[in-house]
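Okay, so here's the structure we're looking at.
A single protein chain has been removed from this complex, and every other one stays in its place.
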């Protein structure tokens, strides 16, 4: 059994290990209700697609998801080059009065939405040098994850599956290597499709999970948000409690293995 | 999205969909603390192995797990024939002042602890005729599950994996068939090893889950009991909310499939 | 490494470990060509659905699939009671001049095509008493498989998945228990969907595999039949050769496990 450590990002401690996005909801009411039900304290916002004050004439997300209550995490969704991503982060910092915590994502193309790791490495280097606290979305390549950590990112966020696919943890082996080597928080970001996927991510030892589509595209987003809140807590507690070994028979003297999958 | 229905066994409604056993704990203190943390309202007791008053000189489980607070569910663990199981249920009814809700299990042998389905069918028939309300442990054979329901069992409890193995849901396809056909509650009983297994069982549409080893043999049973409580709720809510479809790409017009696994 | 033993059914040795059905093909030409390509030596025939001489006016399967070349294995497909199955076997024995090797299958219903294990047990008992050599289709319940063996069946044929589903090996754990306990040949029958499924069945240690839909409903049945022939041989050789252990890292001193799945 392990003692729980607080979940800390860039020196701030959080009670919730579930981070959520704001896209794909029917309207701002549903967005707000789902985020409320999720218990999330960190909410990520696609700067290029969301009005957080750029456009004074339209509804401002921050009127519903208040920065006084939530840590707003601007992200660079829609950026396909390091240059675009860096520029977007700077814009966010201006809009948010010097707020320097960002989620970097540089994708390769609109079809797969797969992370572009070389552009991501480049952007991370520039953003860290520029004083940003960078949470970075990446593939499950453990070598790239290690380099992003060495560059100075404050959290590494490998995918479980492609963005928006709901395929769950496609490769637990790679996640396990990333977790073994990590000295900064590791969050699964993308791929979670249902509650058990979130639980499995936490059982593997992830520090937290970020999701959007799994909640927003559920039949009932608010109820799924509640499910995810409990799923994350269940997975964390199971990880800390330490699961029983798998065995072929109850009486077997040697377990089949000691892992979650 | 579906509306939740109350979980009801033999005419009684329960708030918790997690049922727990009492075996394999270090001592009665740990048993009581874990059951408390699990939130369970139905607690199953192996009549052949547990003192619930048969032996006046030894500690009585019911002093710690009070029948006033919990629904005690006597089970026939350790019975390998229909005859033994029926006799054990009658003994339990006497010990518990006419209490007629029982969990029937007839196992085939001590090595695999696999259910003996023909003896189980025979015992179920006798017990139902004898006025018992029978929750019945069985394999995941959908035909046997159907027959047990037709005999008049009040709940059908297929295994997810062998007792004490922690292998999780070994065959979701069979469970799905059982669930499609069932008109009485279906509970997964046996095989759950960690929180995500319980969540998956509930996402498949099971009405509840019964477990013992996964909690009692966790590194920290009390914390795992709490994890399981949340895992069950998460799975139920996810099932009701309706998960997003799985897709190969976010933009794909047709989902990969619509199932939980 | 293990030495191969000949595959023997009821005292006859066979070179091929692939058994095939004759249903679902476009015409008898395709049937004959696919069976030829499969290398099978035992061919199963649904007595209730196939003309092997009952009807003198229609094409006779045995004119294409000659009993001089192939061991014809009459099966009881379409039987839903022990009585029907026994009657069908007797009819087959008459039609085939005293041929007493049969494949018994008693299904529960037309929707799931799941084996009805209690009726199967009953029919097996009668057929063995009646002098038949019974190869028996059953679920993957290891206790039922054991009883069928004790009754005197010459081969036990658990499903990998439901008939006609192509879902592959749905529960390798149960198959493993059956294989550990068996003293007669164990054949996977039903569920194989593609070549790798057949290979996996053989790697688990099965003696042979019986299939029909996976070949007949492939895009190109004759080519799939050839694929299956090689897949079966590949799986058998891999089983005998003994696979490398699974490891998390190449350099790990202890393997993850020593099993095929």
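Each chain carries a letter (A, B and C) given by its place in the written order, and its residues are counted from 1.
The rule is simple: a contact is a pair of C-beta atoms (placed from the backbone, for glycine too) under 8 Å apart; a residue touches a chain by one contact, two chains touch by 3 or more.
Since we're looking at a predicted model, the values are computed, not measured.
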Neighbouring shown chains of the undisplayed chain, as defined at the top: A, B, C
Option from C:50, C:88, C:118 or C:165 whose C-beta touches the chain left out: C:165
Contact residue for the chain not shown (choose from A:104, A:177 or A:241): A:177
Absent-chain interface as seen on chain B, which is shown: 173, 176-177, 248, 256-257, 259
Touch list for chain C against the chain that is not drawn: 1, 110-113, 162-167, 193-196, 198-200, 203, 213-214, 217-221, 223-224, 226-231, 233-238, 240-251, 256, 260
Chain A, residues in touch with the chain not shown (by the definition above): 108-109, 112, 114-118, 121, 139, 141-144, 146-147, 161-162, 165, 167, 170-171, 173-174, 177
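The rule is simple: only the chains that are shown with their structure count from here on.
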Size of the rotation, in steps of 5 degrees, that lays the CA trace of chain A over chain C: 180
Distance from chain C to chain A - Cα centre to Cα centre, in angstrom: 48
Where chain A touches two or more other chains at once, by residue number: 248, 256
